[in-house]
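Before anything else, here's the structure in question.
Selected chains only, in their assembly positions.
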Amino acid sequence: MPTVKVEMFSGRTPQQKRDLVRLVTDAVAESLSVDPAGVRVQIVETERHHSAVGGVLRSDAAGEAVPFGTP
Amino acid sequence: MPTVKVEMFSGRTPQQKRDLVRLVTDAVAESLSVDPAGVRVQIVETERHHSAVGGVLRSDAAGEAVPFGTP
Amino acid sequence: MPTVKVEMFSGRTPQQKRDLVRLVTDAVAESLSVDPAGVRVQIVETERHHSAVGGVLRSDAAGEAVPFGTP
Amino acid sequence: MPTVKVEMFSGRTPQQKRDLVRLVTDAVAESLSVDPAGVRVQIVETERHHSAVGGVLRSDAAGEAVPFGTP
């Protein structure tokens, strides 16, 4: 049953994503003593122009343009 | 109030999506005895290269390439 | 893969919950032509004193007391 | 800690998104007496052809075409 959702900024490589789901699955299986085959991991990518801390878009804080109309 | 979120792989047809929201709404309304007009359904599409079971990306398990940099 | 999350107010009977997950699973399987065995449904209960429309807690709109300190 | 997720239809301007995260952060900080620097806001955009009320896709209700195969 354990289902893991990882929210992160887009731009990672396929290999980073492979390593992420493998290592997170191992971490959950080890700590909870469950079968890795029952662990699900979902990657949810987000953008800096949709994420804010302290009321400021991260894209603004990083001096990046905020694309208009793109997801 | 009932709000339903359906997470599924992308690629379904518009008609499948129409049938999905209609049938799910009917199922919720019937089982909970609520007015269908108060039932909300949200479709959230995901990709096989962002979903893993047992530590392996589903795209890898299916022998699909993992696109780099695309959402 | 389809995973369904149903957010609803607490207070339903066990039988309503059984009917809900069965009928929703059938609705998803039929509309998307997938095996019911691969459909997961998660019930997430919430309270009226944690839910608002138009800036007003639903418990207030219904004249209910808002419990303090209880989940 | 307060983390706020705002689900809304796509199509807003960058300036609307800036105003949204700023004003929501202020609202949370004021009502909960917390430091705005600790408030996180996440914008999650969705599409009318993935959202339904009363069993009908909002795009259908608005007479819009339902794109096939696009996110």
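Residue numbering begins at 1 within each chain, and the chains themselves are lettered A, B, C and D in the order written.
Assume a contact is a pair of C-beta atoms (placed from the backbone, for glycine too) under 8 Å apart; a residue touches a chain by one contact, two chains touch by 3 or more.
These numbers were taken from a predicted model, which means no experiment stands behind them.
Peer 1: Shown here are 4 copies; how many are in the complete complex?
Peer 2: The complete complex, not just the displayed part, contains 6 copies.
We adopt the following convention: only the chains that are shown with their structure count from here on.
Peer 1: Please pick, from B-C or B-D, the pair whose interface repeats that of A-B, with more than half of the contact pairs identical by residue number.
Peer 2: That interface is repeated by B-D.
Peer 1: Measure off the straight-line distance from the CA centroid of subunit C to the CA centroid of subunit D, and report it in whole Å.
Peer 2: Result: the chain centres lie 21 Å from each other.
Peer 1: Roughly how many whole angstrom separate the Cα centroids of subunit A and subunit C?
Peer 2: Inter-chain centre distance comes to 26 Å.
Peer 1: Could you check subunit C for residues that touch two or more other chains and list them?
Peer 2: 3 - these are the residues of subunit C that touch more than one other chain.
Peer 1: Contact residues on subunit A for subunit D in the complex?
Peer 2: Where subunit A meets subunit D, its residues are 7, 46, 49-57, 60, 66-69, 71.
Peer 1: Could you pull out which subunit A residues touch subunit B in their complex?
Peer 2: 10-11, 13-14, 17-18, 21-22, 25-26, 36-45, 71
Peer 1: Spell out the part of subunit C that touches subunit B in their complex, as residue ranges.
Peer 2: 1-9, 12, 16, 19-20, 22-24, 26-28, 30-33, 51, 58
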